[in-house]
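Shown here: the complex without one of its protein chains, the others still in place.
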Amino acid sequence: MTSVYRTKDGGRIQRGKPLRFTFDGRALQGVEGDTLASALLANGIHLVGRSFKYHRPRGILSAGADEPNALVGVRRDAARYTPNLRATQVELYDGLEAESQNRWPSLALDTGALNGLISPFIPAGFYYKTFMWPRKAWDSLYEPFIRAAAGLGRAPTQADPDRYLNRYAHCDVLIAGAGPAGLSAALTAARSGARVILCDEQSEFGGSLLAETSATIEGLPAQVWLQEAIAELAGNPRVVLLPRTTAFGYFAHNLIGLNQRVTDHLAVPSAEQPRERLWQVRAKEVILCAGALERPLVFPGNDRPGILLADSARTYLNRYGVRPGKRVVIITAHDGAYRAALDLHAAGVEIAAIADVRATADGPAPQAARQAGLPIRLRTTITGTRGGLRVEGVSLAAMDGGPSQSVACDAVLMSGGFTPSVHLFSQSRGKLDWDPAAQSFVPGRSAERERSAGASRGLFGLAEVLADGAAAGADAVAAAGLTPPAPRRLEASGIDLGTDGFLGALPGAGAPGAKAFVDWQNDVTAKDLLLATREGFRSIEHIKRYTTTGMATDQGKTSNMNALGVVSEALGTPIPAVGLTTFRMPYTPVTFGSLAATSRGVLFDPVRTTPIHDWAAAQGAVFEDVGLWKRARYFPRGGEDMDAAVARECLAVRSGVGVFDATTLGKIEVVGPDAAKFMNRLYVNAWTKLAPGRSRYGVLLRDDGFIFDDGVVGRVAEDRFHVTTTTGGAPRVLAMMEDYLQTEWPDLNVWLTSTTEQWAVIAVQGPQARQVLEGLVEGIDLSAEALPHMSLTEGKICGVPTRLFRMSFTGELGFEVNVPTSHGRAVWEAIWAAGQPHGMVAYGTETMHVLRAEKGYIIVGQETDGTVTPDDAGLSWAIGRTKADYVGKRSLAREAMNAPDRKQLVGLYTQNPSVVIEEGSQVVADARQQIPMRPIGHVSSSYMSATLGRSIALALVSGGRARMGQTLFVPTADGEVAVTVTSPVFYDQEGVRVNA
Amino acid sequence: MLLITCPYCGPRPELEFAYGGQAHIARPQQPADLNDDAWAEHLYMRDNAKGAHAERWRHTHGCARFFNAVRDTGSDRILATYETGTPRPAAGDLVGGAA
Partner (left out) sequence: MHDTLTAQRPSAASMSAPAIVKPLPAASRFILQGSAAVMAAAAAALALPDTKLACRASAHGERAILWLGPYERLVIGGEAEGAELTRLLAAALVDLPHSLVEVTDRQIAFEVTGPHAAELLNSACPLDLDLSQFPVGMCTRTILAKAEIVLWRTAPETFRLEVWRSFSAYVVGLLEEAGRA
């Protein structure tokens, strides 16, 4: 089944290896080495999509990353569906399923094309105009219409099952682009011993050489030289070669983002391979060899399927063995199109006409075309095209007007010259210069350690490009501190095509009824841009946003320079004065999977667990996330819900004994002769007189006077404190301590060590806690006299060294047993066994929260929010009054910090004891006031207390401590809840139980 | 991602560092001696330089030390890094001279 469009020989495809694929369900055949685009063209298919706004039929325009039209979805299965791929970059594999986009119900019959008929009514900026009025029509008419018509491609319907990996890499020289300049640079750099990374977005290295049939390098045919160059690089262990890898972003300090597509080209990807790999390369020096992009010409009807870029057509012919048509018309402003014409002519394609918009064309390529007898018409343009789903002919006319002549054809090739690809350079914040001779922006002053070489800086002759690459390689190597090899000029023969071109719209683009496209993907015509300038837009950034030119997924690769040309002419302002829009990453779209890499599923974040975690899980604990930690929230038994489990756990702790995993609490060992002095300067409390073996509840403020963290601090020895922090606060408290120590008080002889994970912490709480532990400890007297509330001791438990604290966050007699983490599970189980005769329960964080709320103990981050002072929280008692200073003290002296109407911590009793208020609710003094009501406070904690047989709540209420007994209200969706202000300590106000 | 030269460990990726705000703001020895305005000035008021800016960084996931850097806030170039407690380098001593 050979197609008339496939040549008999030549190119880099394997004609003997056919590949089956489907396009919109139609079974087709290509060969190995094809892209989807080349395989479609080989089957005579140009129509591949519908345009975004007008739903006009569109064909393949280019052969690379710049393709604006041929966006397709490629489907492996329901989860592996990738929309918006450029068919020009999709490598064909056996069984590939592709579909066109943005058409309904089918590609050939698209009702959205009605937009074309009403196009006079949807000009530039139509979003801003049409849908403004009447306002009421927005919901019923405009939004549904836009939603139905908008959007490009479909998202897959299932989670992505593929794997993606990340790789950090470093090198002396990173070279982006493996065309002749990049290869030449890489060879030079590699020969100096540099660590080199060479990447290219294509499946094969070579760039323009892959479509080269006649040029020679070093006396070898270009493609033979290419093969040898790649072999030399591949044999160098300091060189990493990355084909199918797009340098998509240039980040600060020479960090380049590369997107490597590992398996997308494979018919059956291995499950062991990632689909893509994100490379984050830190390069000492960078060489940008991104090449150049051919510009389309802007003439009426320039978007019909069958109209493509001339050099792309040459690529299809020479690299893929595909003829774009049987009879073609060429329109050009650059000699390159003549080279394409000659190659096509030699391959048996009829050249119906070469329309050159220039007055002269005397370069070697036009001369060769003349000699070959090709029909050349100078100063000639296309004033219109015809054809429905495929171009059928063009109208040619003189540039300065006059009658037009119709020429039949089945393809049109166009060339407006070449635009250097300066995307990465511009992303690096380098400054672009305007080259008036080449009518191009080229890289100017660098902001990073990089240089451009070859076509990406406006050089086009093969010998010149190779020499430029070698020079860039030598320059980069020297800048990286290595010695470049002796310069060696590569002999090369290639045809000189000059740097002519055309920017803007050709005559007739503005004629009535004409549609001369500048931006294919966003359907922006020359007339849209002219309209914008007539409406007063001057800045190219504004025109871009108003017309959406250059804002599609191709980011204007083919359109930006022509848009500038149109605007420049309309405003009578030179192009460099009109300016250029910002080049943004990514160069081409990058999947979210690649950017996320391994940060998904169980590896999204570290899941920190304690040594008791598996025991708790086996007991059926329900866990909650606290920071990165998993903490047991409650331990339901026999189908209990959370409320029932928490009620049972609370009652058991109050009446008997419970055990709680407090391992996640942050712990910091503060050690050194100045430890007490350091603690004094930092915490509000007085530490000097705290004896070794005693502990204190410490409160830490920021210097703005607000509570930052809290925790029990034990003095282990004169020069050693065991500081605990909240679970989530551990890293920030250590960071704050280090900050003051290193930057304010470097004179202090004290040092900080995180011991959070050195200790497992088992809290044993309840009236029978002492009896449980008594039989397990060695050399420790647990009596109230020897070990009173807020004290600690060292000794052994279950044969293991322990720091045993007498402390309580429940209001009951309590201990916290610290043991080295590796013994945590064994000691926990021993305590559990010893507790069973006492009816011990394991309790979780939810029960802990209720128990502490019954006692009015705050939780930092729940009762505090960064605006709560110690006095607001009822913690004035903790402050060491006689201290000259501590962090936050000066701020507490401000008048506003002592205002009587500050929000203060109080308890709230709902007047209906069974109502549990929602946490976060606002509190108001008068429920009958008008909405919006004036809140005087908010509820910070709210629970059903099984111990008290009623609900309780903690709240921060303006002037709260002066409101005891007052009735306030909590407005809810179901009406207001009346509450009575009370003490925040609901249970055992005398504190008898904790001292038992 | 910046490449920051830690004065102790050498050039390291930004991922290892934490930003610490403007440098060379010493906490007053006797905060109680300051009036409210002066204390507020110390606590809250910071430069918003366009160009060379001396700022604190901490090599949190490295040597864990705080140090200072002069960074050009326009270009993100780091012009100098130096140990806490040492003076800000003179303009002539910065990478590439004055920013």
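Which chain is which? They are A and B, in the order written, and residues in each are numbered from 1.
Note that contacts are C-beta pairs under 8 Å (C-beta built on N, C-alpha and C of every residue); 3 or more make two chains touch, one makes a residue touch a chain.
Note that the structure is predicted; figures quoted are calculated from it, not measured.
Participant: For the chain that's not shown, point to the residue among A:D9, A:E272 or A:E785 touching it.
Facilitator: Of the listed residues, the one touching the omitted chain is A:E272.
Participant: Out of A:R195, A:K515, A:R806 or A:R963, point to the residue that touches the absent chain in the complete complex.
Facilitator: A:R195
Participant: Return the single residue from A:S822, A:T867 or A:T967 that touches the missing chain.
Facilitator: The one listed residue touching the chain not shown is A:S822.
Participant: Identify the residue among A:R6, A:K53 or A:R163 that touches the chain left out of the display.
Facilitator: Touching the chain that is not displayed is residue A:R163.
Participant: Using the touch definition from the top, which of A:H253, A:R295, A:K515 or A:R608 touches the missing chain?
Facilitator: A:R608
Participant: Spell out, residue by residue, where the missing chain touches chain B.
Facilitator: Residues of chain B in contact with the hidden chain: 1, 8-10, 12-13, 15-16, 61-65.
Participant: Given the full complex, what residues of chain A touch the hidden partner chain?
Facilitator: Chain A touches the missing chain through residues 163, 165-170, 195, 240, 262, 270, 272-274, 277, 280, 282, 598-599, 602-603, 605-611, 628-629, 669, 671-673, 749-759, 820-823.
Quick note on the criterion: only the chains that are shown with their structure count from here on.
Participant: From the mean C-alpha coordinate of chain A to that of chain B, what's the distance rounded to whole Å?
Facilitator: Result: the chain centres lie 28 Å from each other.
Participant: In the complex of these two chains, what residues of chain A are touching chain B?
Facilitator: 168, 251-255, 280, 282, 429, 447, 703-704, 735, 738-739, 742-744, 746, 884-885, 889-891, 893-895
Participant: Quick one: which bits of chain B touch chain A in the complex? Just the residue numbers, please.
Facilitator: Listed in rising order, the residues are 1-3, 13, 18, 20, 26-27, 30-32, 34, 36, 39, 43, 56, 58, 60, 64-66, 75-76, 84-85.
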